[in-house]
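Every protein chain but one is kept in place in this view of the complex.
Let's look at chain A:
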Amino acid sequence: MNDLAWIDATFASARPKAMAALLRYFRDLDTAEEAFQDACLRALRMWPDKGPPRDPAAWLILVGRNAALDRTRRLKRETVLPPEDQLSELGDAESEMTERLDQADYRDDILRLLFTCCHPELPATQQIALALRIVSGLSVKQIARAFLVNEKAMEQRITRAKARIAAAGIPFDTPGPVERAERLGLVLAMIYLVFNEGYSASGEEIEPRQPLCNEAIRLGRLLLRMFPAEPEVMGLAALMLLQHARSSARFDAGGDIILLEDQDRARWNRPMIAEGLALVDKALRHRRPGAYQLQAAIAALHARATSADETDWRQIDVLYAMLEQITPSPVVTLNRAVAVSKAYGAETALTLVEPLGTSLDGYFNFHGVRGAFLMQLGRNSAARDAFNRAIALARSGAEAAHIRGHLDRLESEAVRQVETVPSP
């Protein structure tokens, strides 16, 4: 690793804190971004010789703030710029700054920065794009690649999102406990959106989108450092880690999805699983279950099973039942039905699924899962109908291919049956 590599890594890790403080100072996203850019440019000139400052975030905030103020003065043709080399004598100012900006300040700053990106008026895709640009510091080019649009379109999307936020106004008041909890909930949802944008990719989209999973996990850890005793923050971080740990086992060479039960578990990322399990354990101590914790606990049971056969489906059913109570949704019930089918058989699972037909009729997974239950029960003709519905609703080639596999099996079974029928 050369100088540039560690400096880049330092910028990336300091960015959320620095951007958050600069946003509080300038109350404008563009100014804060420019100030941060200026600070990074100066750091690139200074750090290779002098070594890194003890607190890179504080250094970047201070230098960025000064640079932006200089720019304003220059525009007004007021005072002369201070000589560049004075910037190296930041020792005292830097430590003073660090003392003032303790963890509590950063916490509200970072929450505000993240909350700004998940403004309710912004559609989900704009929230994600903005968070990746502003907080994570991904280039517009990288984000455009992830969203499969060209750079110019993404640039416009981000500009529009910023304009909307500027028009709506950024909340600069220090939030009370209730507001803080509400904002935290929205921020968690936004981070999980970023994660899913990466996680849901398949085929050729995997490579450009996978970084989104890493970014979301970084944001989760960042939030966890700010809110160390919030079980739902632990839950979200754990959920993302446990899901992402499977990433290199989730697709075959052709980019088609490999189902959980068929994955090579030796390819799961063990340190990531260890971290996820640790966070689940920590969260459970608080005895304040929430949707992310429950989903993480379910993922943890999969991670703990050394093979698909050893999965504790009964416990997973219990956790899904709790999740149904906290966030009732037909999709949760559908997932629970899969656990029920493994634990108690397809018959019981089918009774759970049948009432969902009205709400999930347009949902690929509903017909796929229902078809699988019917197939297990030997009701092949009904299963075929369900699979055909599923194929019509498939959102990707991988999904369609998976169902086609089921249909082919039904087909070959039918052929076998015909062949084994004795001729009269």
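Quick note on the criterion: a contact is a pair of C-beta atoms (placed from the backbone, for glycine too) under 8 Å apart; a residue touches a chain by one contact, two chains touch by 3 or more; residues count from 1.
Assume contacts and distances are computed from a predicted model.
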Choices "YCII-related domain-containing protein", "Nitrogenase molybdenum-iron protein beta chain", "Spermidine/putrescine transport system permease protein" or "Transketolase family protein" - which one is the UniProt name of the chain not shown: "YCII-related domain-containing protein"
Contact residue for the chain not shown (choose from A:Ala274, A:Ile326, A:Ala392 or A:Val415): A:Ala274
Selected residue (touches chain absent from view) among A:Arg27, A:Arg74, A:Lys152 or A:Arg285: A:Arg285
Touching the absent chain when the full complex is considered, from A:Leu22, A:Leu222 or A:Leu393: A:Leu222
Omitted-chain contact residue, chosen from A:Pro52, A:Pro208 or A:Gly255: A:Pro52
Touching residues (missing chain, whole complex) on chain A: 1, 5-6, 8-10, 12-13, 51-52, 54-56, 103, 214, 218, 221-222, 224-225, 228-229, 234, 237, 266, 270-271, 273-275, 277-279, 282, 285
